[in-house]
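Data first, discussion second: the structure below is written as structure tokens.
For chain A:
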Amino acid sequence: MEYDSKLVGFVCKFCFLHSFDLGPQPDTSIRLEMIKLPCAGRVDARVVLTAFEKGADAVFVAGCPSHECLNLTGSARAEKRLDRIKVLLDAIGLGRERLMLYHVSGTNGPRLADIVREAALAVGCIGRNPLNTHRSGERSCCTNDHSGAEILARD
Partner candidate 1 sequence: MTSDGARQAGREWKTESSLERLFAGNEFVVTAELGPPKGASATNITENSEKLKSYCDGFNITDNQSASVRLSSIAAAVHILRQGGNPIIQVTCRDRNRIAIQSDLLGAYSLGIRNVVCLSGDHQSFGNHPTAKNVFDIDSVQLIALVKKMRDEKRLLCGEELKAEPRFYIGAVENPFGEPVELRVMRLAKKVKAGAEFIQTQAVFDIKKFEKWMALICEAGIDKKVNILAGVLPVKSLRMARYMKEHVAGMSIPDELVNRIAKAENQQAEGISISVEIISQLRKIAGVKGVHIMPVGWEAALPEIVSRAGLSPRPRVN
Partner candidate 2 sequence: MIIAEQKSLQEIDASVEGAKRVLVVGCGGCVSVCLSGGQTETEVLAMALRLKREVAGTPVSTAEITLERQCDPEYVAKLDEAVKEADCILSLACGIGVQFLAERYPDTVVLPAQDTKFVGGTLEHGVWEERCGLCGECILAATGGICPVIRCAKSLLNGPCGGSHDGNCEVGQDTPCAWVLIYHRLKRLGREAAMDEISPPKDWSKARDGGMRKIVREDLRL
């Protein structure tokens, strides 16, 4: 049975702008939602958990390499924060493997496409977000409602 993996990516605008060239669609069974951030350092537990609560099977964060972060420490902060969120994901029972951090240089165009493929493959191994099996009907992970979009809308 085909299952559409839901992937949410929080992407630093600098990687996003310069690397947004996904090339050919990697896989038709991925439903991907990318949310542009002013900096990877803007990511926090609220937005990550919101994505999972809305049914994301996996979440990835793409930020610039630490030494290239235009906000100097944003990328480093993201890494530290995600480590802590991973511990929380284990405690929740979703598992830390569902959260991934990638460092993408702004000039590395095809890398973002690779990341999406990698993340999608990972989802295949990890399995669906258990919340999706508990709930009836489809829940989209689009940004139509509440805090996720509001928090991130400031660009």
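Following the convention adopted for this analysis, contacts are C-beta pairs under 8 Å (C-beta built on N, C-alpha and C of every residue); 3 or more make two chains touch, one makes a residue touch a chain; residues count from 1.
Behind the choice of candidates: all candidates are chains of the complex that A comes from, given by their letters.
Bear in mind the structure is a predicted one, so any value in this text is a computation, not a measurement.
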(request) Pick out the one candidate among 1 or 2 that is in contact with chain A within this complex. (result) 2
(message) Looking at the complex, which residues from chain A come into contact with candidate 2?
(response) 44-46, 49-50, 52-53, 88, 91-94, 130-131, 134
